[in-house]
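Each remark here refers to the structure printed beneath this line.
Only one protein chain is missing from this complex, and each of the others stays in its spot.
Chain IDs A, B and C follow the sequence of writing; residue 1 opens each chain.
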């Protein structure tokens, strides 16, 4: 084609910063009770899930996002049996968790049933049948309410949430009050992992504040990050734990654990990747140290 | 501001992928003998140098690009005295090299004198006076021709070049013939470093081919990378050497060398950053292994 | 909404000229045998039919386009009985023609049945049931072939065609050979009308060449134009005839004829509008006089 394409998805990350994605087909567009949902086939990144105007994951590189979120925490835990996911609508987190053979139970609590149903219909490659696995239970409700009321404990808890946008469904799942609830529902060896904002050193407020807030509830908090091409950014994540420490395991130990668990299909995560993810550049460390903010229910974090 | 800005710089990285930068002021726009030059004050990244429509470096994050290019190679070398730069018009590479006290001579050979003069005028914060340092010599000519004709040798040689665009000035500085010339002009402990294309796993052709091509001339070739926000990407670099190996030095050793050399002002590079840069994610390693291309004068690499 | 919308249709009219339309919903997107079809709900212009990346008509202002195309020619003819349409997929031309009570037969010949079916399904407000009117016959075939083979004659023939794009279906329906065929299929009082390119004085090549070409087949050729907001332009049309002349009828006469025919629902066309449409600004007249081109089968006109 010699003329430019005419259908575009433009993701604004700032009033004067935007990324233009040429679109082959807009597949679905609608509003759930909680958010605006788009399923878009972009020319470059393939099928994308977009919530409230932000790409959540793309066919092209969702393996990076999901392997980054899931495997460090599960690999860190010597024998994870019970796992909970807060959010996780696409089902790709289920797919990745199920690779770890010791896992016996996965509870996913997502507030937005419509998004989950849309993902099942339009993004079947994300979950690859995981929703039907007998180890998996899915509940549609407020995950915070669930955690406050349940007595169950988990070895690993994931937060796979969109950014805390104004009026979005997620902003009360990033506060110290919430993390204290989470802490009580973790076993002694328990680990949590979550996506935690851009690693761009000047947009680090979100990531740093999330880490600061985690530190009010957990003795161990580690930043890590992966470059997600469809986000145009290296994206931050965090692991927090009562005792286990991801910096204490070597590349060789990561590879050995994956091998012991017979996990061979990963495209992104292995020992060397683990090292690359957890080694944080100096400017990010500096920016993180400068941010003192702690997020609370009455002082929530809202991103652009 | 409630209305969107109206001046934009749109960088296309693909026919259906573009990044929009809101612009405060277009400072300079012109054509040299070799390329189209723009100096732009963007709202988010501050002042940017743009060659042939591609951001080369921005006020916001040029420290990441330039510290990444310069310090691994110089730190690896036990006592670098003579350094050559191919390209490097902004002068920020001079600034960074001059931090290493053992360096006695820096020769910069850039084909485009007009760009260098524009950078002196419009980007003085990049070079911070380095062009006037008595250790520095600048020549305006074809660097390949220079290297073919000279008998001088260097401890470290940098290639700080724009991407090899069609009709751009750089495409004959990425070939195996050129790297063999470079190899002859390196001392026995010599090291070269260069920027080497996107680390996006599906745009890895350029990076992988550059590494393959380097391997035809150097026993040691290592990929490394940093996230450059204004590029919207983790960007690849390479170190190649006759014997020294950047993977063989630990974070502690990097920090010790910097400390011994009394280099304290770096914002980005240190031991932990060194580890993060040289640990390559699995998908990038896979993509690199699959690409067999070697670049030659009669089969040059042209990027979008 | 405080943040900009994220779904856009961008219509390029030139490599460096484009119009951005924020989109509520992309309704349909597909390829027929002849063209790429999009049905789009834009925020400002409502539902739009887009062929090969160009807006054909919008909910907001299709009445302007269709009343402009249809009523001058039909009103000029004292008692039109048989009408043919070349193209006209949306069915809005049928709707407008049927307002003239003397019309007994309308034959529409459109090459692209898929577009017609899509318009029936997605743009029912355009045809308002006209496809089912017993006076209407629709054939899906090459209109030029049809006209060459038939012996039938018509009082009015319309060309409601997309612009003659390279590889588009319409470019052989703008040539002198074609107009001579049309002329033979017109009654003695016969009139033709067609859309005929932008009235932008520096993009007048298409309009002027179409008029010049019409003049090789018809004694009377008149330019006229209306401002079509969704085209961002005043758009040119032409009436050609064997003897009747639209410049010879006054505003009062137009109003009288519409009144005699009990046509009262028009939103755009009446006597004063007739005058505004047929009075051509001096710069357009000048540009038209300077363009000598005549379009022929072996020298077709291709627009951007």
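One rule holds in what follows: a residue touches a chain if its C-beta (ideal position, glycine included) is under 8 Å from a C-beta of that chain, and two chains touch if they have at least 3 such contacts.
This structure is a prediction, so every number in the text was calculated from the model and none was measured.
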Which displayed chains the hidden chain touches across the whole complex: B, C
Candidate in contact with the missing chain, chosen from C:33, C:267 or C:299: C:267
Touch residues of subunit B, complete complex, unshown partner: 3-4, 6-12, 18, 25-26, 29, 38, 50, 53, 304
For subunit C, residues in touch with the removed chain: 1, 4-5, 10, 14-22, 42-44, 60-61, 63-64, 199-202, 226-227, 229, 232-234, 251, 266-270, 272-273, 275-277, 279-283, 285-286
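Definition applied: only the chains that are shown with their structure count from here on.
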If a chain touches subunit A and subunit C alike, it appears here: none
Homomeric contact subunit A-subunit B: same or different residue positions, threshold half: same
Whole-Å gap between the CA centroids of subunit B and subunit C: 56
Cα-centroid distance, subunit A relative to subunit B, in whole angstrom: 33
Where subunit B touches two or more other chains at once, by residue number: 4
